[in-house]
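One chain of protein is taken out of this complex; the other chains stay put.
On to chain A.
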Amino acid sequence: MTALSPRTVEKGPVPNSLTTGQLPRFAELYIFGASAVVSGVLLMLIGFDVIGWLVLSAVVYLVLLGILSSLVENRRKAVDRLVRGLVTVAFLLAIIPLVSTLFTVVSKGIGALSFQFITQTGGSAFNPDTLEVTNTPGALQAIVGTLIITGIATLISVPIGLFTSIYLVEYGRPGQWLSRTVTFLVDVMTGIPSIVAGLFAFSLFTIILGPKAFSGFSASVALSVLMIPTVVRACEEMLRLVPHDLREASYALGVSKFATIVRIVLPTAIAGIVTGIMLAIARVIGETAPIFMAASFTDNFNSNPFEGPMQTLPVMAYTGFAFPGTDITASNNSAWGAALLLVILVVILNLIARVIAKVFAPKGSR
């Protein structure tokens, strides 16, 4: 008994090469707290500023962590910790513009947003008797224009995009030149500058209809050029996820290829396809330059996509700033209102897409 007791007496961590020479477990948290306090105090002396405080704490944190780690641990671990810190800072740097943008749009646009703003055609009216210009804020013409133009663009792009992706997945063989070329061109098309798409639509309709051929339909054509590649990529990805067993089972029962695709493959992938289309719509609904080129801008209410300029939300946000009316503040306000409406639309589309993807996702594949 007495011989065994010294062994059991020793408790706590045994010092060895694996546990010594390390910073304590939550050292990074402690050091961050310390650097936040230090830089906060330092900035109090000069003049406090939130952004300056965050930047300074990050710098102090990285320097402190590097020094401490290289003293207590070794150089390799110090570099490792430093890189971890840098990478985290990079991520936080990306969050700042996102939060700042959304905050700015909401705080500036919320003032302009009202029931009247949504349901009324805006613009300025000149009264010849009193020589007064009255501005009415309103975005109805832009909301209608955005919905019509994006709707037509969707009607054009979805069939073309869906059929192309069906070709790529079901009919094209991987080595065939057509499917290889189309895959490559679709990839390249995703990089077409949006303004070039606008110029294309403008040129097309100028040649066909003559000069001043601004119309909502022309803008839809421009948006389709941007939307088709996105739709093709999304649908292709989803169709490829459909298990081959399903197709083979269907063929084995003697079902034709057409019926297999329409009855088996598409219903299986439909949730993903709808999600992809929603995201594609969300992408093009905010495009400004092509609509600006092809549909120009106007304050008048125009719901005929085949004739005359058409106003849209992104163009309204742009022109409100670039070409303000007589009352600059009012123009800017309605620009912010339009921007907020646009962001709300995009967020709704994104949310719908996510919900569809979540609810109708095929079980077990994710």
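Everything that follows uses one rule, which is that a contact is a pair of C-beta atoms (placed from the backbone, for glycine too) under 8 Å apart; a residue touches a chain by one contact, two chains touch by 3 or more; residues count from 1.
To be clear about the criterion, contacts and distances are computed from a predicted model.
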Choices "FAD-binding protein", "Zinc-finger domain-containing protein", "VWA containing CoxE family protein" or "Phosphate transport system permease protein" - which one is the UniProt name of the chain not shown: "Phosphate transport system permease protein"
Among A:Leu86, A:Ile118, A:Ile270 or A:Val355, which residue is in contact with the omitted chain in the full complex? A:Leu86
Residue of A:Phe26, A:Phe184, A:Phe306 or A:Phe360 touching the missing chain in the full complex: A:Phe184
For the chain that got dropped from the picture, name the residues of chain A it touches. 51, 76-77, 79-80, 83-84, 86-91, 93-95, 97-98, 100-102, 104-105, 108, 159-161, 163-164, 166-168, 170-172, 178-179, 181-182, 184-197, 199-200, 202-204, 206-207, 211, 225, 228-229, 232, 241, 243, 245, 249-250, 253-259, 261-263, 282-283, 285-289, 292-293, 296, 314, 317-318, 321-323, 335-336, 339, 342-343, 346-347, 350, 363-365
